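Note that one protein chain of the assembly has been removed; the remaining protein chains are unaltered in position.
Order as written gives the chain letters A and B; numbering starts at 1 within each chain.
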Amino acid sequence: MSLLQVENVSVQFGGLRALDKVSLRAEPGQVTALIGPNGAGKTTLLNVISGLIRPAAGRVYLRGRDITGWPPHRVARLGIARTFQNLQLFGQMTVREHLLVGRYRLTHTSLLEAMLRLPRHFREEREARAATDGLLARLGLADVAEWPATSLPYGKQRLVELGRALASEPVLLLLDEPTAGLSGAEAADVGQMLRQLAGDGLAVLLVEHHMDVVMSCSDWVVVLDHGVVIAQGPPAQVQSDPQVIEAYLGEEAA
Amino acid sequence: MGLRWWGPWFLWGGVFGIGVLLVPLADALPFLTRANLVVMALHAIAAMGLTLVMGFAGQVSLGHAAFYGVGAYATALLTAKADWHPLLAMAAGAIMAAVLAALLGRIVFRLRGHFLAMATLAFGLVFYVVVRSWDSLTGGNQGTGGIPDLALGRLRFDTDTSMYLLAWGVLTVGLIAARNLLTSRPGRALVAMGASEVAAASVGIDVARTKMAVFALGAIYAAVSGSLYAHYVTYVSPESFGLLPSLRFLVISTVGGVESVWGAPLGSAVVVLLTEGTRELVPKFVSGATGSYEIVAYGLALVLVLLFLPRGLAGGIVALAHWGAEWLGGRQRRAPAPALEEVELR
Partner (left out) sequence: MSEFLQFVASGVGQGAIYGLVGVGFVIVYNVTGIINFAQGHYLMLSALTAVSLREAGVPAVPALLVAMVAAALAGLVTDRLVINPARRHSTLTLIILTVGLAIAVEGLALLIWGVNPRRYGPFTAGPPLEIGGAAVSRQTLWVLGVTLALALALWWFFQRTVVGKAMQACAMNREAARLQAINPAQMSMYAFTMAAAVAGVAGVVLVPITSAYYDMGVPFGLKGFTAAVMGGLVSPFGALAGGLLLGVAEAVAVGYVSSAMAEGVAFAVLALMLVLRPEGLLARVRTRWA
C-alpha cells in the first residue's frame, strides 16, 4: 500500500477533459515529479488530491483511506500540505506568523481559551514558537522572521510558503512549481532542500518545469499531456522516451 | 510587545484611565454631553464586533445593528416582562445573537464580496421588518419599555456617568479579549482566512466553521452592547436597529480602521464628534433643518477616509508611528531592497 494512491482520476471542466483516468503513486522518502506541457492538467491533479476539486471519476487514497472529494481542510488535517503556483501568502502577516499558522492542525487552542488566556494557549504558543524557530533556521529565514512576508524578495516569499507547508509536519508535500521565477542557483537550492526533506521521510509530489531540478532531484517522474499520463518512470528513462520528447516539441523545456 | 509582566496591566489601566479622563473633557466642550459619552462607548463595543468580522476575517456585514437589536430586545423583554436578572437576560441575548449569526454565517458563507454584503444587508432589514411587524411580542413600531436601570448588587447604574464608566469598562474588557484573540492560534486563523481562503483551508482551517464563529463573536459584542443600551434608555424601538444604525457601525469601523482593535473606539469617538458637531453647526447655515441630517457627515467621512486614509484613523496613526520611527533611525519593518540577482522578470 502506497502512502498516496491516485486511481483513474478524471476531471471534466464543461466540455474539456482536464484529466483522463490518471493514476499515480507517491511513497515516503521519495520525490515524485509531475511534468508536462502547459495545460496538461498538472495543477488540476494537485487540486484533486488536496481537495479543491472533486473528480468526476476515480479515487484518491491516503494510506489506504479513501479521501476522494474530502474538503481541503480535512485533507490538510490528515497531513497533506501544499504550496500554490501563484503564491497565496497572507497579506501583512510576518514570516513567523505564516509558519505559526501552518501549525494549525497540530494545535487545539479554542476561541474561548485564546480570549481568556487559559493555560493551553500559553503551552501551545511556547511549543509552536520553538518549532518555528527551528524551521526558520533550517530555511534560512531567521533574520527576516518578523518582517511582513509580502515585503520580501520573490525567492524568499516562495520559501515562506514552503515553510508554512512544512510547519504542519506533513506526511505528503504537494508543491506547485516551487521554483517558478527563481534563478538557476535558487532553483538548485530548492531541489537540494527537497532531497533533504525526502531523506527525512516525507513524500514529495511536485509539479515542475525546471528540468535540471527534475532530473537531479526526483526518484520518479510522471509525464502528463492533455490530461493523460503518457509516460512514467525513473528520470533518465522518461527523458529519452520518444512520446515525451514529442509532447514537448514546440514547448520550450525550461 | 516584550513588556514585563506589568506591561499589560499598565496598558489596560491606561486605556481605562483615558476613558475616565474623557468625562471632564466632554464637560468642557459645549456641544458634548456625558450622554454622548455613553452612546460613544456603547457603539464602540458593538463596532468592535464588526471590526473583527470585517477587518480580520475580511467579511462584510451591513446588518450588524440587527444583533445589537437582539441584545436590546432580549434584555427589554426578559427584564421588564419576565423579571429576569439583568445579567441572565444579557447572556440570553448574547446567546441568541450568536446563534442567529452562526446560522446567517452558515447560509451566506459561500457568497463573495458584494453578494455577501448585500445578503447581510437584506437579513438585517428582514430582522427590522419582523421586529416591527411582530406587535404582540415586541410592541411593533411603538417599541417596548419599562426596562429597569441596571443594578448589580449594591451598584446602581442609573446616571450617565456611572453608565458610561460601566460601558467603558466593558469596552476595555472587549479590547483585551480581542487583542488576546488576535495574538493566538484562532486569531491567526481568522486573519489567514481573511487574506486567502484557499491557503487557509490548505493548512487545515475550516473556513465555513470559522466564518460562522466570527459572525457569532461579532454578534455577541453587539448584543452585549445592545443590552446595556436597553438598560440605559429603558425603552427600545425598532428604529434603533434598522439600516441607519447598521451603516453607522460601518462608518465607525471603517473610519476608525478595520485592521486594528483600536479602530472601533477611535471611530466611535470621531462619529460622536461628527454627529454632535454637525447638529451644532448645520442649523446655523440651513434654517429649519430637521431629521438625522448628520448622515451627511457620516457619508463624507466614509468617502474621504476610504479615498485618502484607507486603513482608517488607527491605520493612519500606526503608519505615522512607523514613519516617525524610521525617520528617527529606529528599527525597520521593511526588508532591504532586493539584491540585483534576486530580481526576476516575471
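To be clear about the criterion, a contact is a pair of C-beta atoms (placed from the backbone, for glycine too) under 8 Å apart; a residue touches a chain by one contact, two chains touch by 3 or more.
Note that the structure is a prediction, hence the values are computed from the model and not measured.
Here is the thing to keep in mind: the chain we left out touches B in the whole complex. The omitted chain makes contact with just one of the residues B:A82, B:A122, B:L137 or B:L320: B:A122.
From the set B:V15, B:M96 or B:L302, the residue in touch with the chain omitted from the display is B:L302, counting the whole complex. Only one residue in the set B:L22, B:V38, B:V60 or B:L171 touches the chain that does not appear here, and it is B:V60.
Remark: the residues of chain B touching the chain excluded from display are 60, 62, 107-108, 111, 113-115, 117-119, 121-123, 125-126, 129-130, 132-133, 243, 247, 250-251, 254, 282, 286, 288-303, 306-307, 310.
FYI, only the chains that are shown with their structure count from here on.
If you average the CA atoms of chain A and of chain B, the two centres end up 39 Å from each other.
For chain A in complex with chain B, the residues that touch the partner chain are 50-52, 71-73, 76-77, 81-82, 84, 88-93, 97, 100-102, 104-105, 107, 109-111, 114-117, 121, 124-125, 128, 144, 146-148, 151-156, 164-165, 167-168, 181-183. In the complex of the two chains, the chain B residues touching chain A come out as 177-178, 180-181, 184-189, 191-192, 194-196, 198-207, 213, 217, 259, 333-335, 338-339, 341-344, 346.
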